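Here is the structure we will look at, set down as structure tokens.
Of the protein chains in this complex, all but one are displayed in their positions.
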Amino acid sequence: MKEKDPLNVIVTGVGGQGNVLVSQFMGRALVRAGYHVTIGETYGASQRGGAVMSHLRISRQAQYGPLIPFGQANVILGLEPVEALRVLAQYGNPAVTVITNSRPVYPLAVAIGAARYPTVEEIMTALEELSSRAWLINATDIAVELGAPILANIVMVGALIGAGVLPLGPEEFELEFQESLPGDRLEQNLKAFRRGLAEAKARLPATPSA
Amino acid sequence: MSLDVKASRELQSEVLAQNLCSLCGACVGMCPYLVAYKGRVVALDECNLTQGRCYVFCPRTSLDLDLLSQTLFGVPYAADELGTTQQITMARAADDAIRAKAQYGGTVTALVSFALEQGLIDSAILTASDENILPGGTLAASAAQVRDRAKSNYVAAPTLAAFNRESGRDDVERIGVVATPCQALALAKMRASPLENRNNIDKLKLVIGLFCTWALRYDDLARFLAEKVPLAQIVKFDIPPPPANIFQVFTDSQRFDIPLDQVRPFIRPGCDVCLDMTAEFADISVGAAEGVAGWNTLIVRTDAGRELVEAAQAKGVIETQPLSAQNLAHLKEASLNKKKRGLKKVIETTGSEENLLYLKLGSETLAELVS
Partner (left out) sequence: MSITAYEPGASQLLMGNEAIARGALEAGLGFASAYPGNPSSEIIGSLAEVAGEMDIHVEWSVNEKVALEAAAAASFAGVRAIVAMKQNGLNVASDFLMNLNLTGTNAGLVLVICDDPAGLSSTNEQDSRPIAKWAELPLLEPATFQEAKDMTKWAFELSEKIKNVCVIRSVTRVSHARGDVRLAELMPPGRSAKFAPTMLGQFTPLLVTLKHNMLHQKVKQAREAFETSDFNWYTGPEKPELLIVTCGSGWYYSLEAVRALGLEESVGILKLGTTWPLPEKLVQEHLARTDKVLVVEEVDPFLEGNLKELVGETFSTLGALTFYGKRSGHLPAIGELDPDKVMGAIGTILGRERAAVDADYAKKGQDLTQSLVQNRMIGFCAGCPHRATFWSIKNALKLDGRGGFVAGDIGCYTMALGPSGFFQIKTVQSMGSGAGLACGFGNLGKLGFGQPVLAVCGDSTFFHAAIPALINGVYNQANFTLLILDNSATAMTGFQPHAGTGASAAGEPAPNVDIEGLCRSLGVRVELTDPFDLRDTTQKLLDLMQCDGGVRVLISRRKCALVRAKAEKAAYKVWVDSEKCRGESCGCARLCTRVFQCPGLVWDSERQKAKIDEVICSGCGVCADICPALAIIREAA
């Protein structure tokens, strides 16, 4: 697969979903493999319910700035479906790949009954219109099944890597897990990661692509 | 004929902000937004509704007296000095003990106790004060509890808040309320309300109204009296009949006589626009008997009221005697004067006879009153 350089990936979600963890994890694996990585994040008040966006710039050749220019994202990983749409509108383009979790985190305005949250079908239709490929992953369901809802973000990372859009394969990322996680959490994270990989595999075309 | 339906926002702008509130308590005790606190109705938040019980029940909004009169008595409102009446006499409690505690004839205490003992009602909403002379509504379920609270009250009390709060209880089926004129009006509005939420009004079986010329603001009075005597020591108040012109404050050991003119500034502005001295929308109305110590004036207005009075008489719970023609004439005069004063104040406030604020009066009635 021809490598885009820089490869621009956005991980988006709501504060508390493990957005930062996920982007750092991917960043470390890529740095280990010799890539230049820059990650730009929105911090601070995000823990109190705000949207969080991480911009990853991945390049063999040079270091890039922490903000992706508008319309220049190559991949959008949504830990939350409406956030994927929000980001897509500003940073997407017809060629972008979107992979998003299906489980909504309702904004306060919706929880208090002051606004309506779109249905997942509406979101998917919009995502499909604004991308070349859009996948919906029931990551939270899978994580709950595995006994830890917080691992939804790891399932999503698995799906992203399984999609083959990053320049590294699953083995390199599994190595990163082994390097950075203590034993008791390693097993669960690997399980979640592999479930994500499987989700991606199930959605890829049967015949191997060039 | 109909009652306007609006909600909390309009109640605040049309009544509270205009100082028309009489603190009857009809708007509080139903929701977390409106509460009564130390003599004021306070909006803690906005409910943002467009239809609300608070506005409909308030006696200072959309007061369609014809509708209320039809609802309670089956006749249109006439500008009779004393409203719709079946019978007017003097009465007093037969029981010495009740009379000893009471400030006039003890008739209300006797009738309410009787109604409870007979099972005509199972709960009575009365007014009682705390150790800081702050009055509020309270539920009495026994004759003993009623007798405990036998006292005249001169401070405006949000008594109907207790009706609102307690009427939903499973162990409460038949309620009696001892009400000031504005409170009786509010209860009448509740009966005539077009809202789906009936606020348990069908449990209301008896309204005993009290004659009332005005009521005092709690915060002003409390502040004024606290400088003279610790509030916790005050056991009762009294205003002897004219020409005394004093406001009496009693402790266990002392009596303070305060010139009434010093207390008049504390009258609620909402009382100035009131047209009802004798609680015209009650089953029975009770007040002092002018010049006759130890007796009440008793007005019977409805069949339910008459039945109660007759039963009480038959059981020897109350004694009655005729009201003198002179007293009757004076009563009518006083009542009519209050109507005229109230109406005058309303017209003064709006500047026009066309705009009567919250009063919905037929033009004939208005003409009679204005003349």
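Note that the chains are named A and B in the order they appear, and that numbering of residues resets to 1 at the start of each chain.
One rule holds in what follows: contacts are C-beta pairs under 8 Å (C-beta built on N, C-alpha and C of every residue); 3 or more make two chains touch, one makes a residue touch a chain.
Keep in mind it's a predicted model, so treat the numbers as computed, not measured.
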| item | value |
| --- | --- |
| Residue of A:Val9, A:Val22 or A:Ile39 in touch with the missing chain, whole complex considered | A:Ile39 |
| Absent chain, residues of chain A that touch it | 14, 24, 27-28, 31, 35-51, 63-72, 82, 85-86, 88-90, 92-94, 106-118, 122-123, 126, 129-130, 149, 180 |
| Contact set of chain B toward the excluded chain (per top definition) | 7, 30-33, 35, 37-38, 40, 42-45, 47-49, 51-54, 195, 197 |
